[in-house]
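Moving on, here comes subunit A:
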Amino acid sequence: MTTGALLPVFALMTSLTAAVIIFTLPEQKHQLRTAVNLIAAVLKLLLVGLMIWGVFQGREYGISFPMIPGVEFVLRADALAMLFAGLSASWWLLTTVYAVGYLEDSPNRSRFFGFFSLCVASTMGIALAGNLFTFFLFYEMLTLSTYPLVVHRGTQQALRAGRTYIIYTLTGGAVLLFGIAMLHGFSGDLPFRPGGHFADMSPDLQAPLTLVFVILIAGLGVKAAIVPLHGWLPTAMVAPAPVSALLHAVAVVKAGAFGIVRVVFEIYGLETANALGLLWGLAAIAAFTIIYGSARALSQSDLKRRLAFSTVSQVSYIILGLCLAGPVGVAGGLVHLVHQGVMKITLFFCAGNYAETLGIHRIDELDGAGRRMPGTSVAFTLAAFGMIGTPPLAGFITKWTMGTGALAAGMDWVIAVLVISSLLNAAYFLPVLNRIWFREQKNAWPEERQWGRFETSAWLLWPPLITAGFLVLAGLLASASFSPLGWVELIVAREVDL
Partner candidate 1 sequence: MIASPLMLMTVILPLASLFLAIRPQWQTIYRYSLPLLPLPAILAGLMAELHHWLELPWLLIGGLWGLDELRQTFLLLTSVLWATAGIFAVGYLETRKLRPFCLFWALTLTGNLGLIISVDLASFYSFFALMTFAAYGLVVHERTDEANRAGRVYLAMAVAGEMALLTGLLMAAHQAGSTLLTELPGAIAESDRSGMIIALLVSGFGVKAGLPFLHFWLPLAHPVAPTPASAVLSGAMIKAGLLGWLVTLPFGELSLPAWSNTLVVLGAIGALGGAALGLKQVRPKTVLAYSSISQMGLITLMVGAAMANMEQAATLFSVIALYALHHGLAKGCLFLSTAVELPTQRRFRWTLWLLIALPGFSLAGLPFTSGAAAKLAMKAELKLEQYDFAVAEYLPLIMTAGAVATMLLIWRFIWTLHQSARRGHNHPFKWLGWVAATVCSLVGFWFLPGARSEAGHSWFVLTPGELWSLCWPIVVATAIAAVGWFTRGRNGSDLG
Partner candidate 2 sequence: MTPSLLYAFAGAALCGIGLFGFIVISHLLRKLLAFNLMGSGVFLVLVGLAQHRSGPDPVPQALVLTGIVVAIAATALAVVLIRRYFHLSGKTALEDPARDTLPHQGPREVREAPRE
């Protein structure tokens, strides 16, 4: 086996191995566990970095072997895969750091970090999957490994949320499997391939292909939280903050969105999908989701729930971007994969900080929090403005690119969607910011704890600051070749056959 084959496997194995080691470590060995976690995370980041560099140079990494008759297990590192892999590897490191601080003194840490590592392994697998089947494998693994994280607290509420989560995602998985099986039934094993497989299909395949597309999207849409399949996301908010951050920013919703990207680009092919009239429907659903999520977010009084509905809305940007079916629009959608991730993860980190340090869960308790926790609040503010789409932050780049793409595609109504959504975003984020910065603290904090010499534990403070810094840089340096936008343009040039 060459290094080319080994790199993806290693990238996958680092977190799997970490999971195994952590599961076998006794509960009390906190330091050792933290060390294992961090080493694995850094190692993985390095491996992914290596792969990114290689892919940038035009190298191919991959491995495949037959699994079930007619089905191959394929890992492949292409530019699109590296986008998601890079995202998850870097955020894993930060989330691990954050989680170590967040779960200090709480029980069941061994279980938590074990499943946490499994969850990241599955995300990595999703990124590197080279065909729908392998994708599905890791997709389901992700479902299973996140369940214990959602119910981690073990309260009735958490358990209920876990049940909702598992019902939604497993049903989605079953639907997806159904779609994959059908697709497999009439065309065999389909590796992801730029341009898709159905460029010159026979006309009698049209109807079944359309049906399968709908089924696949319905299956993937559960994780991507497309309305009306989004119900699990706000309920899953009871999970600990690092989990929410991971669920919402990187792993779960992105897995769904990423799957849709793969299906549209590399199974059907953008042009075929467009020719079948599928993108139009998808765009309509995505647009509705964007508006609906934002509108629902307005009326939430719980901070994390508001963020959750915001996620519902934001993830559909990615999907809407794809439906623009042009190089610019697609780039806008793809780059939002990263941008939404970094913004949402920051927001959840901050929400977690407020909850852990001050005991704040509801928005009306936030009055004056900016003075007490300036670092966290700055990060929160930046991320919120990013969500609104204020330049020069990451969210603006998304909106601008998508807007240009929409005009290029002649889909002017998308601009209206973007504008309405931005207005709604402003309407639900600005009052929060106003409370944080411009209101005087009225009551004592619900549950304050002093934590070291900073406003909160350094483990909790640095991750949101770093992600906030990243989201500023991702916007400011968007035109640099190493920025997310730069990478996405590379993907579009290389892998999206337009």
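Selection rule, in plain terms: all candidates are chains of the complex that A comes from, given by their letters.
Just so we're on the same page, a contact is a pair of C-beta atoms (placed from the backbone, for glycine too) under 8 Å apart; a residue touches a chain by one contact, two chains touch by 3 or more; residues count from 1.
Keep in mind that this is a model prediction, so the values were computed, not measured.
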Worksheet entry | Chain touching subunit A (counting every copy) in this complex, out of 1 or 2 | 1
Worksheet item: So in the complex, which bits of subunit A are touching candidate 1?
Response: 385, 388-392, 396-397, 399-401, 403-404, 407-408, 415, 418-419, 422-423, 426, 430, 434, 437-440, 475-480, 483
